[in-house]
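For this view, one protein chain was removed and the others were kept in their places.
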Amino acid sequence: MGGLLTEAFLSSLFTGAIVAAIPMLLAGLGEQMSEKAGVLNIGIEGMMLMGAYMGFLVAFKTESLWLGFLGGILGGVLVAIVMAVLCVRLGLNQIVIGIGLTLGVEGLTALLHHFQFSRTYPRLPAPERLNIPGLTDLPVIGPSLFGRHLIVYLALIAVAVLAYLYRRTNLGMTLRAAGERPAALDVAGGNVLGIRVFATLFTGGMAGLGGAYLANIGAGLFIPFMTGGAGFIGIVLAMLARGRPLWVLIGSLIFGAALSMTTALQVAGSNIPTDVIQMLPFAAVMLVLVLFGRRAKLPSALGAAYERGAR
Amino acid sequence: MTKRFPGVVAVDNVSLKFHPGEVHVLLGENGAGKSTLVGILSGLQEPDEGYLSLNGEKARLASPSASLDAGISTVFQHSMLVPTLTVLENLTLGAPWYQRPPRAQIAARMDELKREFALSLPLDAITGELSLGQQQQIEIARALLRDSKVLILDEATSMLTPQGAQELGERMQQLVKSGLAVIFITHKLAEAYRYGNRISVLKQGALAGEMGPEELKGMTEDEAVDEIVRLMFGREAGQTSTDHRASTARDQIALKVENLSTQGDADVMGLHDISLSLRAGEIVGIAGIDGNGQKQLAEAMAGQRALTSGRVELHGEDITGASVAQRRRKGLRYLTDDRLSEGSVGAFPISENTVLKDIGQPPFWVNGIERPNRIAEHARELIRTFSVRTPGEQTPIGRLSGGNIQKVLLGRELSGDARVVVFNKPTYGLDLQNIDASRQRIAEIAGRGLGVVLISTDLDELMALSDRIAVMEGGRIRGVVENDGTGEALRLRIGRMMAGEEEHKQATA
Amino acid sequence: MQQDTNPSSVDTEAAASGAASATATERSAFQRFLTVTVGPIVAAFLLSAIILMLVGVNPLTYYGYILDRSLFSSLGLEQTATRMAPLLFLVASLIIAFRAGIWNLGTDGQFLLGAVIAAATAPLLVGVLPGWAVLLVGFLLAALVGAIWSIIPALLKAYQGVNEIITTLMMSFLGVLLASTLVKLAFRDPTTTVPQTRTLPVADRLPRLFETSISSGLVWGLIAVILVHLMMTRTSFGLRLRMVGANPAAATHAGLSVPLLTMATFGLSAGFAGLAGASEILGVAGNVRANWNPAYGLMVIPLVFLARFHGVGAIVLVFFYSALMIGSESAARRLGVPQNFTLVLVASLLICLGLGEYIDQHKRKKER
Partner (left out) sequence: ADVDTIAILTPEQGSDYGWNQQGVDAAKAAAEATGVEIIVAEGLGYGDVRAPMREIAADGADLMIAHASGYNTAGPEIAEETGVAVAIVDSPDALVPGKVADYTLSGHEGAYLAGRLAAKMTTTGTVGIVVSGEPPSWNSQSAGFAEGVKAENPDVKILYSVIGPAAYSDAAGGNRVTTSVIAAGADIIFGQGNGSSFGMIQAVESNKATDGSDVLFIDVIGDKSELDKGHLLTSVLWDMTPVYTAMIEDLKADKFGTHGYSISLADDSVKLVKTPQVDEKAWEEVMALREQIIAGDIKVEPKFEAEDVRALVTVAE
């Protein structure tokens, strides 16, 4: 494959891996917090899609990517509010509502896109990249690792911040208590519903940001159904990561790399049929599950609504 | 205060005063309303009528945190710790999320507690890996760390060894001396007298009587217990259940266990070379400190746990390879000590729970098809025979109180042709009356010629019922003693073996 | 502390038994019907009406078309009935899984692989075997292949305790891709340019009912749901499965083999998902095209939940859902609203039905 393995190409593969990984990373980090707190947030796909739509809409109208990201967060949080009210406050079934929200957002954003953008397909200008003299000029990894939009680094910083918060503050134990034995947290004076609502909204915000990244940086425009299951991958990453943000990062990078590799294999002219190549990322996750799945311990109260005093 | 639940008045117009400097004992049979009252005081439930006042001011405790803020700390009947968190984390649970755990401060306070109350805890251990007694200490420590004015302990001693209970009692006395009010719930009347300054008795939700400090001081333990029993059950005491039962053992060997061993691991004790034999009509007690292999032995006999070596014989028939279901059909029954998570399926109605171990068997199933009427009939019969308090056989069993669940399970094990029954802590958590009834039932089935293995941590119970007592320690049988009812001397011998002191003396017979 | 990770404990009442629900006699059945069904449906349609008005469409006209085209015309009714068949098999699949405490979220992959194997074999057998045998073989193979696709999640769950949500979801993604690959590389009809399997001639498909266009798959689907419902509620095997779902420790204690029963649950549930695929192919479509994925599985999950795992309730919901799909295809076309609006309608329906359920439970609690 010598001829194709140019520096630029390798660099673009690294870049591709990172670009593909960031939305899943953000979604996975968000879902992780919900799951810790005992909320199985199946609606994350819808939150992401709403984030993509709102993120693009705001970025396009205001011509500011940053406002676009805020819009994405807002979009995700809006959907998450519905989820928080219905599933955490009222205790409705998380699966039913999660699927319902995802379907609803898919329909709604496609509808809005149809009336707003389907005749013009507006696209955003190429995102600004952070140029760190010296680092960005490094061969191969330079442009992919250091030439990204600032939001990429914020996502990485979020990993560290969350890891710090989970480890060093009461946040981690409060979340775990809410997911493991909500009644224990309640009688200890903690606010079970409060922390669960917070976690759900956080998931919405992160998923929305991930969606906005997908639309604004990843694609440069909004297309209906464009998340295409990235939220579900986020759920899987969160479950595999056993509560550790760093593992979500590793997982999303591996998944992103696998996606990027499918391009590499094809561009290199591999004779393996495309469909087989495209199974690789999922097969890789299955392999991880077969090898290490038994360690993916989930919180005891995951998916169960908490009602005080009920037995 | 009044609190109603569908179909039940759990707390019926009860007025109580709790004074600082007093241990106020709440007594009452199962389902009398004690835990409900605790629930109201700890903010888990709101009363339908009546009110609460703190230091003379009306207060509303709408949530557990309101109750904690009002200075009321509660140690609940069932553990309220998060098993996957560390001890330190459980101690700080409920603090604002953005704070850092004040480790140094808590360590310092724990030092004080250690001095004052002999409470000592490994702060960084994972809670779920500690013994139940230590876990309870965490809950008590947590209550103390909060500088509460009122401390509630709901059946706090049921998990503890006699020494542990003794220590707790002393601790309570120290606490009230420092100005707290302690509310203490127990089913052990002697404890109530020894550690309590004031005793209130609940009966079917209503206040049946109260004994103040002066009154209590003027009574001996026996007098006090008599009075309490009269208040609780409306009958005279006298059935001193510690009377030694006359042996009904016959010659025939009912169950024989030879050189049985099982695999152990980090969580579960392995068994080593256990041999034991049981005659028909005999009750063999298994004594030992909780967690020394008793449960594993019961499970191995029932077929629930794989053996690494050894054999089991039932009435001369080798059943080593038989499954749980086969053993059950041959008449070997096992009453688990874990009635909620192992013995019953809380969401299923009582009727289905009565036949869970006979799924697919006639007459409840014919060709695999369920006969709901037969099952319901069977369940109603069982409810009647064992006086289960329930609205009906279709009630999900999880809604019953622990004691009533226990009766259902007991009925399930005794139905059909039982020949040998293994009881694991059959009376744990029951009220006096139910304990009595259960013990009588055990004695009676032995009298009918069934072999009984009675696992218990309660020596009184073992000494009252057993023909012989085997003592387990470290997954082995440390010795088997004839129960001659000789009281203190025997008790001392057993106690030594429980501590692993007396040397290995294998079972004979 | 009861573990609440599995679906059967999400709603203990439902898992308990259908029979136990006879307690709430105070309010009339009619009132309950209002809160649980009619009210939410009306609310959902109102909510969606607002969105319709926002995009400038008269909701009354829109809903008129839906009713007219799905229920009030014989053609519409036939279409609705035909659409139900695969959904019903999926309902059967999910009732087994959910009542047995297993989250089988991988029905899409199982469905497609079942469909592919049925489409790959049935056309080849025409003429070799009698017509009914062709169909039977197709169905059996589909069930088998669906079940096989659940083996890895089943083994991991039964013997390693790996959460099946992740594994079934991943196997589903994989299954969808594999189905497409198989169509292109293994079972492709050599006579077409489009990658698709051979086509089972219309005459050899499941017979239609009477003189209509309704596939008899509907009947088999109904039978499947009823049988599964009875199996789960009225047989010893069903109780064993439910017990494993509700409390595995108690099941072990009662002498049941939890791993084997878990495997059985996966096998049956995935098998029925495979049957769903076969019913769509052998009843309606006749072949499988590469990249075809109707993704019915995700949609059926909420329906089964809202029916509280009850077979008859699920049948009613599937009927409504099918009618909605059929009717709104038509309404959308006539009024120039993108099809996607149907998703909005379905979503509001799910959410409102969920809310209705909540209100109903609260009322019942108060009455007790």
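Read from first to last, the chains carry the letters A, B and C; within each, the first residue is number 1.
Convention: a residue touches a chain if its C-beta (ideal position, glycine included) is under 8 Å from a C-beta of that chain, and two chains touch if they have at least 3 such contacts.
Values in this document were obtained by computation on a predicted structure and should not be read as measured data.
The shown chains contacted by the absent chain are A, C, with contact judged over the whole complex. Taking the complete complex into account, A:L259 is the one of A:V39, A:L101, A:V236 or A:L259 that touches the chain left out. Touch with the chain that is not drawn comes from one residue among A:L25, A:A155, A:L214 or A:A257, which is A:L214. Contacts to the hidden chain, counted on chain C, fall at residues 69, 75-76, 79, 82-83, 173, 176-177, 184, 191-196, 199, 202, 213, 280, 284-287, 289, 291-292, 294, 326, 329-330, 332-333, 338-340.
Residue-level contact of chain A with the missing chain is found at 1-6, 8-9, 11-13, 15-16, 19-20, 23, 114, 118-121, 123-127, 214-215, 218-226, 228-229, 259-260, 262-264, 266-269, 271, 273-274, 278, 282.
Basically, only the chains that are shown with their structure count from here on.
C-beta contact counts were set side by side for A-C and A-B; A-C has more.
One finds 28 Å separating the Cα centroids of chain A and chain C. Counting partner chains per residue, chain C shows two or more touched chains at residues 1, 9. Counting partner chains per residue, chain A shows two or more touched chains at residues 181. Interface residues of chain A, counted against chain C in their complex, comprise 40, 82, 86, 90-93, 95-97, 99-101, 103-108, 110-111, 114-115, 181, 224, 229, 232, 235-236, 239-240, 273, 275-276, 278-279, 282-283, 285-286, 289-290, 293-294, 296, 298-304.
If you check the complex, the residues on chain B that touch chain A are 39, 42, 44-45, 63-65, 68-69, 74, 76, 80-85, 89-90, 92-101, 142, 398-399. Every residue of chain C that touches chain A in the complex is listed here, in rising order: 1, 3-5, 7, 9-11, 51, 55, 152, 156, 160-163, 165-167, 169-171, 173-174, 177-178, 180-181, 184-185, 298-299, 301-302, 305-306, 337-338, 340-348, 350-351, 354-355, 357-358.
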